[in-house]
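Below: one structure, written as structure tokens.
Complex shown without one protein chain; remaining protein chains in place.
And now, chain A:
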Amino acid sequence: MSLNVDRASTAFTFKGGMLPMTVMELTSADPERIREQLAGKLSQSPAFFQHTPVVLSVEKLDEPHLALERICAVCRAHKLLPVAVRGGSDPVKQSAWALGLGWFPPQEIKPRNLESVATPAPEAAADNEPVPASGGRIHRGTVRSGQQLTAPDGDLVVIGAVNAGAEVLAAGNVHVYGALRGRALAGIHGDAQAGIFCRELHAELLSVAGNYKRLEDIDPRLLGSAVQVRLSDDQLAIASLA
């Protein structure tokens, strides 16, 4: 029963993976304007700005030279971590590499106009990668204490319970088909139309677009029941679904 050392251990393995990533689409190259807007967003939904990795998309900018270093510094000052740049001219690519950032080629599908209000037709997803049309996320199973689940681009659906000490965040709505005992934050990018829905309310904290209520502030009669949470006149309104 001696110790066998024959198993050669490898230091790492490469794995392909699809990770949810927030894309920061720049419509201005002015670091000051970016700073102002970030400061406003930060006060609305501080939970989102926790060293969140972002890809800076400069496809909409028609400028061959960017103050990329200053833009990155502004982002980091607001607890956003730029990890890569998408699109832009060759000098932009070179300066991204010089800053230790990755560079992605421009998106092939023509980017949607931010100003357009009409919902675009769902784009065909790549054959082998089923991506929900809305950018939402579905989680099956219990979200446990200490775990954090984020849907940075859409709705979050949890089929199971969210336990005390867990946190679920979504740019859109949060649906919990089970007991909600942890924290739920909807509309983390400031969408005031977002809502929270759950089967059984025991939440530590509810927040829609930065407006929040703690467990202590919630009418005890609503605890344990199925509810929806919406923003009405800058106040969280909790209504029974029964």
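Note that in this section a residue touches a chain if its C-beta (ideal position, glycine included) is under 8 Å from a C-beta of that chain, and two chains touch if they have at least 3 such contacts; residues count from 1.
The rule we apply is simple: contacts and distances are computed from a predicted model.
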Name under which UniProt lists the unshown chain, selected from "Polar amino acid ABC transporter inner membrane subunit", "Septum site-determining protein MinD", "Permease" or "3-oxoacid CoA-transferase subunit B": "Septum site-determining protein MinD"
Full-complex contact with the absent chain, from A:G40, A:P64, A:G102 or A:G146: A:G146
Residue of A:P46, A:G135 or A:G165 touching the missing chain in the full complex: A:G165
Contact set of chain A toward the excluded chain (per top definition): 1-5, 7, 9, 142, 144-147, 160-161, 163-165, 179, 181
